[in-house]
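Moving on to subunit A:
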Amino acid sequence: MAEEKSILAVFSDIDPAADAIEQLRLLGVHDDCMNVISGIPVTEAMLGRPSQWTNVPRLALGGAAAGFLVGLFLAFITPNMYTISVGGQPFTPVPPAVIVLFEMTMLGMLISTFVGVFFDSLFPNYRPMHYVPEISDGKIAILIECLPPDEQKVRDVLKQLGAESVEEAEAQHL
Partner candidate 1 sequence: MTVDLNKLHAVGAIAEAAEGKWGMVIDMDLCTGCQACVAACAMENNIPYVEEEDAGYGRSMHWIRTERFWEGEYPEVKISGYQPMLCQQCGKAPCEPVCPAFATVHSQAEQLNLQVYNRCVGTRYCANNCPYQVRSFNWRDYQDSRVRPEITILANQFNPDVTVRRRGVMEKCTFCIQRIHKAQDKAKSEGREVEDGEFTTACAQACPANAITFGRIDHPESLVSQLARSPRAEHHLEELGTLPRVTYLKEG
Partner candidate 2 sequence: MSKQISRRDFLKLATAGAATTAVLTGCGPTSRFVDREPYLKMPEYTYNGMSTYYATTCRECAAACGLVVRTMQGRAIKVEGNANHPVNLGKTCARGQATLQGLYNPDRVENPVKQARGAQLSQETLDWNAAIQIVSDALQNTDPSEIAFLMGMAPDHLFDLVSDLANAIGAPAPVRFGALGMFEARATLSKAAENLFGKVSMPFFDLENADVVVSFGANFLETWLSPVAFTRGFAKMRRGNPERRGYFVQFEPRMSQTASKADEWIPLRPGTESLVALALGRLIAEARGGAVPAAFASIDPLTVASDAGLKLETLERLAQTLVNAHHPLVIPGGAALGQGNGLAAAESVLALNALLGNFGLPGGVFVSPLAPAQDAYHRPASAKEMADFIAKMKSGGVKVLFIHGVNPVFEMPKQFGFAEALASVPQVISFATFPDETALAADYILPDHHGLESWGYQRAVVSAKPVLSGAQPVVTPYFNTRATADVFLAAAALAGGKFAAALPFADEVAFIQSKLAGLVGEEGFFAAPEINSFTAYFQQYGGWWTNDPSLATPSAASAIAKRFTPAAAEFTGEGEFFFLPFVSPTLGEAGANKPWLQELADPTTTVMWNTWVEMNPETAHELGIENDDVVQIVSEAGGVEAPVYLYPAIRPDVIAMPFGQGHTAYGRFAAGRGVNPADVLGVHFNEAGDLAFAGMKVEVKKTGKKKILSRLESRIGVYGEGLEKE
């Protein structure tokens, strides 16, 4: 589909954007074909959008588990590689091991959360993307991909509902 075009409609406020999304849905634009780009975290509920799927919590959990395993290795395996007795303590005392386990678990969890954001958001991504810099000045943009055949209708609706500009989205260097 070489023909496929995207439209970027820029709104200055949340209300018209929410209305526009509703109208678009009536026009047959599927939710998956829409994306809202905003400078502040506008929640899905405000715009009446389905909630987004995110892997971050799962990744965090996995990272925690991995960190825990590393902690186990450090606390219980490494002292047995070269057994050295100190201060009459056992080689693998549990109380200090708890500390190691805790720190490594937290480290694993937080690193994987951080990496999770990158992973889920496909960061870093320096390829050209549909964007207008005004978004970071508070505008809300709706990016409509996979346009229905009656493209003009969509444009009209957006215009009617107060879009400041409705333009063919151009990929640009961010």
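Quick note on the criterion: contacts are C-beta pairs under 8 Å (C-beta built on N, C-alpha and C of every residue); 3 or more make two chains touch, one makes a residue touch a chain; residues count from 1.
The candidates were selected such that all candidates are chains of the complex that A comes from, given by their letters.
Everything numeric here is computed off the predicted structure, so don't read it as measured data.
Touch, as defined above, links subunit A to just one of 1 or 2 in this complex, and that is 1. Partner candidate 1 is touched in their complex by these residues of subunit A: 83-91.
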